[in-house]
Structure formats: structure tokens, C-alpha cells
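Only one protein chain is missing; all other protein chains are in place.
Now for chain A:
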Amino acid sequence: MAEKILLIDNSESHARALKLYLERSRLSVLIASSSGEMEKQFEKRDFDILLVDPFFQGGDISAVIEKFKAVNPMVQVIVFCEKKHIDKAMDNLGSVAINFLERPVNSKALDLAVVHAKRCISNERRLANYSQRLSDLQNAQALYHQLFNESPCYISVQNRDLRITAANTLFQRDFGKQIGGHCYEIYKHRESPCPDCPVVQTFEDGKSRNTEEIVTSISGKQYNVLTQTAPIIDDNGEITQVMEMSTNITQIRQLQDHLSSLGLMLGSMSHGVKGMLTALDGGIYQMESGMKKNDPERTEKAFELIKQMADRIKKMVLEILYYAKSRELQYESVGSVEMFNTVISTITNLAANNNVAIKTQIPQNLGEIEIDPNWVQSALVNLAENAVDACRYDNDKDKDSHQVEFSMWEEKDAAGEKICISICDNGMGMDQETREKMFTLFFTSKGSQGTGLGLFIANRVIKQHGGSISVKSSPGKGTCFELWLPRKRSDVSMVEKSIESLHKTKNCSTEGVMIKETIMDSGLNDASYH
């Protein structure tokens, strides 16, 4: 690209001579010989080099030149003037011009000045180019940094020692800022690398891997994550690091767990439900025929059966409803002793009919407790019924009498005030297996009489209130359930609690599947003998 020169000179002849000289060196030259022309050219700015005599038309235009140069830093300024003015020109434009020439201009000095100006122009163009690229690069880097940091998944970069060398904001928020630590320590609180580590496999063959993992955050929460790995390759094609990107799919898994155990529950309960409905049909038939035959004994017995079945069906439906929807607890402040006495009164008849004595050790007043009374009461009724049942079905002839003892007291510790309850019977007791499985979904020791939901839900209700339940039992001697509830509504958020209980459900449901499969197996085996 040929540089353009604007020549500002008083003397038209001198200007023309310069123009001719410069045009021979393939430069294009514009001339401004009046201040009007100069202003017009400055306006257009269509030149790269300004060749100027600052003592133009008797005045001094140094200030104008300085101002122009400040606005157009790319334009190179060469000054020429009478020898006597040159000092003054240097004083005025020393920081603006790259060269000062004497009038009349020596052609060699002009050539050198132009070469110098051209070099300056090209250097400055290059510099501008570089700084543009540099700022683009910085923008891009900032953009990628932002993408990395703000991605809605956990991103970490790991070296061959499985140490984390970089991690994004979300990762650091949930798993801490221990850059440099081992990923298995940070992600899973393990002391050695995980078996089948996808990062190790990606280091080996450079291929991306997908796995599903369960990881533990700094707050101890467990997350299900879908993990993808990708190699990071250096200029030599070597895999130096591996990026691991994990998407949190905990909510999806929870929903799946919940739905699958719900389906499982409905499946395995349908047998019980059908039995109840058949018995209900039986009650209706006997009542009908009892009335037709005028047989009051039969009618009354039938009515009792219908009532009993209606109660059992009601209970089962409520249990299913409780399970089907993890509803929030409706907290109320109720009298602890009154609440417990209501529970005991519901099983008084059942106990009396089966010769089971009821003993109580309950103080007059233990103050108020913040609970969802519906669920806590039904959990306690469940435990109380179990205690009576354990006595009813105890065939030990050596025992003189059966009894259930209900106790209530308060305790205080660092966590706050607790209301404690124990329900102890001297019935048949439980062996270790029953003890271990009793809180499991669908586990029942009562055959077709039980749904396997009662204790599971009782346990869940107590846990959801932030309390705890434990059991001591020995076969033949009896069982003691002990539980406590915080007096004040627990601070632990409901979400965490329900997540926790859902995790439990997952473990339980696998067992449920096995039990069901065994049932189907034995059924099929029997059939296949024919």
C-alpha cells in the first residue's frame, strides 16, 4: 500500500517541487497551501504522513498539528522550516514529529525521513494488530473461563495422580476448594482410587467414558451423578490431563426410586388387598343371609367382621396414601401426655379381649410437643398394636400373664429437649433376623394379616420428625421399643429428611424385589412338576 502524504507549505513552488520529488518515489502527495485547504484535508484524514511547515502563512500552527496528532496517532509528522525557526519548532513539536528538516529541504534527508515514517507506520500498524488480537484473546479466555465456571454441572480436571488441578465454581461450592487433592477423597471420601475409575481408563486410551456414580458432598449429602470424561491433549498429542464433567441427577433417581418402590408396593400388596376384599364379601354375604334367616348371632358376627375389614382396608389405604405422596408434616403443638393416652386408649379393647394387661408409667404432665399428631399417633398405635399382637400370638404356656407397659419421660441434652417413649411387652419376642428386617418395606412376620408397611412407616415418621427409634428384643422374652422426639420442631429441613428417607427406601426396595422373585420362583417350580 502506497503511503499518502499531506504537504502543508506556504510556498507553492517549493511545495510543487517537493511533490514532484516525492511522486518519483511512488508516493501520492496532497497539497494544502491555505488554512482552509488544511482544515478540509484534516477533516478527510486521507493520508498517512504529514509533511508540514508549522510557520504557515506567517502564524504558528504547532498547536493545531499537536491536536491533530493527538486524535490521529497513526499519522506520522515530519516538520520542515527555516533554519532560524528550527529550535522553536523542536520545542513546540518535539513530542509529535519524528523528524525536523531545514528549508530548503535536502532530498536525501527527506528520503530518510520518509523511510523512517514508513517504518513507524508499519510498526504501529503491527502493534495495533497485536494489541487487537491480544484483547480478543483475553476476551475469549474470559469467555471460556466463564463457561467453565458457570456450567451447571461439576467440572474438574485431573492429572495422572488423580489429583484435581482445576475445578469450576459449582464443584468448589459442593465439594470444597481443595485443588490438588485426590478426586476419590474429595468426591467419595475414599482413601484409595475407585475401582473401574473412568478417568484412569480415559488416560489409557484417550476415549471418553460415561458412568453413573454416587458422590458425597462436603456437607455429607449424597448425589447421584452422571459422569463423562474427556482427555486433554497437549501439543505433542500426549494426554496430560482428563476432564471430568458430572451432572447431578439425584432428583431424577429419587423420583425413579419412589415410583419403582410404589409400583412394587402396589404389586406386592395386591394379594393382601384381594384377601381383605374377599373377606369383606364374606361379611356382607353372612350379614345378608343372617338377616334373611333371622339369625341375630350370625348377623352380629358378620357385622363385626365387616367392621374389622373396613378398619383394615382403611388403614392400608391410608398407609398407601402416606407412602404414595411424601407429604409435608402438619405441625401442631399438643400435650405430650394427652397424645400418648389417646394412643393407648385405641388399643385398650384389643388388649382386654386378648387378656393382655396394660401398665403405664406416665407423669401427670410433660408439657407440649410440636409434632404432626396424626402421623405420630398412627406410628405409636402401630407399635402398640404390635406389642399386643406379640402377646396374643405368644404360645408360651409358662408365662402367667401377658402385659404391655407404656412409659413416657423427658430428657435434655445438647441437641435440646426430648420426649421419650417406651413400649415394652413380654410377648413372643423377635429373633435377630426379624429384628434387623422389621423396619424394612414389606417385611412382615404376621403372614396375610400384615402389610409390611406399619413399622416401615412408623420408623419413617419418627425420623422425619428428627427423632429416633430403637428396639431391644429376645425370642420368648418380649420386645421393647424405645423412641424419642424433639420437643420443638426439628431444624433439619424437610427436603433433607425426605431425601434421606428416600435413600433408605432404595435399599429396602431391592430386598422387596428379591422376596417377590422368590415367591414367583417357588410358584413356577411347583407348577412345572405337572
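One rule holds in what follows: contacts are C-beta pairs under 8 Å (C-beta built on N, C-alpha and C of every residue); 3 or more make two chains touch, one makes a residue touch a chain; residues count from 1.
Definition applied: contacts and distances are computed from a predicted model.
Per the UniProt record, the chain missing from the shown structure is "Response regulator receiver protein", taken from the list "Molybdopterin synthase sulfur carrier subunit", "NADH-quinone oxidoreductase subunit K", "Nitrate ABC transporter permease" or "Response regulator receiver protein". Here the missing chain is touched by one residue of A:41, A:202, A:224 or A:286, and it is A:286.
Touch with the chain omitted from the figure is made, among A:20, A:277, A:291 or A:357, by A:277.
Of A:30, A:86, A:305 or A:337, it is A:305 that touches the chain left out of the display.
Chain A residues in contact with the hidden partner, per the touch definition given at the top, are 270-275, 277-283, 285-286, 289, 298, 305, 309, 447-448, 519, 522-523, 526-527, 529-530.
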